[in-house]
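As you look at this complex, bear in mind that one protein chain is not there, while each of the others sits in place.
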Amino acid sequence: MSGGSYINRPNRALTAYALVFLTVLYLPVLALPLFSFNESISVRFPLQGFTLQWYVDLWSRDSVLAALWNSVRVGVCVSLLATALGLLAARAITLRRLPGQNAIVAFAMLPLVIPGIIFGVALLILFSRIGVPLSLITVGFGHLVICLPFAVATLLPRFEGFDRSIEEASADLGENGWWTFWRVTFPMVLPGVVASLLLTFTISFDEFIITFFLSGYDATLPIYIWSQLRFPREFPSVLALSTLILAASFILVFTALWIGRIGLARPEEAEARKEGPA
Amino acid sequence: MTPGDGFISIRNVAKSYGAFRAIESISMEIGKGEFFSLLGASGCGKTTLLRMLAGFEDVSGGEIWIDGQEMSAVPPFRRPVNMVFQNYAIFPHMNVAENVGYGLRKLNLPKTQRREMVEEMLDLVRLAGYGGRKANELSGGQRQRVALARALILKPKVLLLDEPLGALDRQLREQMQVELRRLQRSIGITFVFVTHDQEEALTLSDRIAVMDGGAVLQVGSPADLYERPASRKVAGFIGTMNFLRARVAERANGRAHLDVEALGRLAVPAEATTLAAGSPAWIAIRPERFALSDAPPADGSYAVEASLELTTYLGERCRHVVRLAGHETRIAVSAPNARRHQPASLDLEKPVWLTWSEDAVIVLEEDRT
Partner (left out) sequence: MSPTLLFLLVGVAVPFLALLLISFWTRDGFGFDTTLTFANYERIWTEPIFGALLSRSLWISGVVTVATVLLCYPMAYYVAFHVHRHKMLWIILMTLPFWTSYLLRIFAWKVILGYEGVINASLLSLGWIAAPLEFLLYSPTAVIITLAHAWAAFAILPLYVSLEKIDRSLLEAAADLGDGPARRFFRITLPLSMPGVLSAFFLIFIPTTGDYITPALLGGPDGAMIGNLIQLQFGAVNNWPMGAALSIVLTLWIAAIGLVFLALSRILAQRAA
């Protein structure tokens, strides 16, 4: 697949389209940081002047810090649990090919294709019927349901690309099951595990649709922002807060996706290896 | 070698997956320091047998003994064998030195000694200086050497090789064959080598077990298998062979006389076959055991008239297809090009004479099916 082949020869119109597409994809999101440094309290052009006042304000608000702390706690727990469950599922799915396997995988992916609101209200009903008060725990439970498909989807390729003979080679060289896991299996899936942790944390951290139905008195960060959106004069501080969250999310996810790809053969490399000298 | 005295002793070993019997009761003995090959087409059970030696497959019946120890209760990581996997199974997250040194952890050696051992192994497989390379930066031949070094560093009693040369191109394969043989001679470890390539097996092995359908057809040295195949299947599997239908006419005066399709009556020494008079049989003759000439031989050895149908020039030799006069039977003949321009002496138009000597004839039983 060389760049100069007939099928892949450059297409200017398509390149231009791709650049416009990326711009439009990022512009709205970048509007938030832009206005967060604006002196004016109203969000409009022209910009009034540069200020860090809204960021400084955030620090003095206990409710923001409390919401942040809540989100972090939920996110950490959810990402750990979702990744652990995802590991178990991915290992089981790839280890033995059972009949009905596809159905199980589809079942695990179900939350991806069901409107979040339906999960939200269904869980709300369940919790209220069995008498579980709404709290950060119920929020975490809801997050776990929607994070699981992402954890499984991130970890599954790791195990699928996993050649059984790699573990056999370790056993052959004298390592028992425990050491084989620590010296071979775990290091090989580690990038997937890290990626899954980061991604599920981000999803939980940003989740609103389900959280809205399941949160009690303790607000997470998105819930707090939602409550502030009613007050136009709070816009600038919301913008500042959003900017911080966006920056954190970008860094986390970029790291996750970058780490997640380590060790998985990239299409170009696989191609090059096939064609290269033996 | 009598049963039971081998370094590796495989006794009535069977393997079944549910109702499917992959291997039915195989017994064989492999000697210490032997280069032993399991040869057969895919699905013949050779890889299953190898994996049972390594401990990756349970034995459904029978026993495997290695150096006087019964293996059924020994997990793979405690067996005195190491394996070179078909796809090499190089640990992708480790570099070459870490791969090679993988098995040393348990020995609790000081770091410097470990490094020395790894370097020594890399030297042995001619990869000195490659220790820092990543697994995915290696070519096919290099991966093979790493797999070899990794398996040999523990000085196993037996090295198992699962078609290790299958993924390499022809030139590299031949080069690796030479190196494998050199290695095996120099370290003296028993090699059990699985391959579907008969030429490779003949080149490398001290002895070969030819397998088919989960059973062993014949065990013997390359020359044994080539010159004295025990059955039509083995004869056909190894090298090229001409088969002709025959019947034992009589046994008399220390000779067995056979009526052979298209060739007429032949005599062979009585010990060439145990078949009784009247039994159907097959005659097998290698293409290179025939000779062609443009005139009938004067010395009265066996000869029949034939016509030349096709000649293929292969450099060191010519391959001819001849049709026996008055028959539909075609015979493959391989003749060395001992002199230049020799093929010109044979003419497609004129009749030729096909000659052979008595000891070229192999008598085989009708295959039981």
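All chains are identified by letter, namely A and B, in their written order; residue positions are counted from 1 within each chain.
Heads up, the rule we're going with is that a contact is a pair of C-beta atoms (placed from the backbone, for glycine too) under 8 Å apart; a residue touches a chain by one contact, two chains touch by 3 or more.
Quick caveat, the model's predicted, so the values are computed rather than measured.
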Neighbouring displayed chains - absent chain, whole complex: A
Sole contact to the chain not displayed, among A:G75, A:G174, A:P191 or A:P222: A:P222
For the full complex, which residue in A:L65, A:L80 or A:L257 touches the chain that was left out? A:L257
Go through chain A and note every residue touching the omitted chain. 1, 3, 5-8, 10-11, 14-15, 17-18, 21-22, 24-29, 31-32, 35, 42-46, 85-86, 88-89, 92-93, 104, 107-108, 110-119, 121-126, 129, 141, 144-145, 148, 199, 202-203, 205-209, 212-213, 222, 225-226, 229, 238-239, 242, 245-246, 249-250, 253-254, 257-258, 261, 266-268
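One rule holds for everything that comes next: only the chains that are shown with their structure count from here on.
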Chain A touches which residues of chain B in the complex? 54-56, 75-79, 81-83, 85-87, 89, 91-93, 102-103, 105-106, 136, 139-141, 150-151, 154, 167-169, 172
Chain A residues touching chain B in their complex are 163, 165-166, 168-176, 179-180, 183-184, 187-188, 263, 265, 269, 273, 276-278
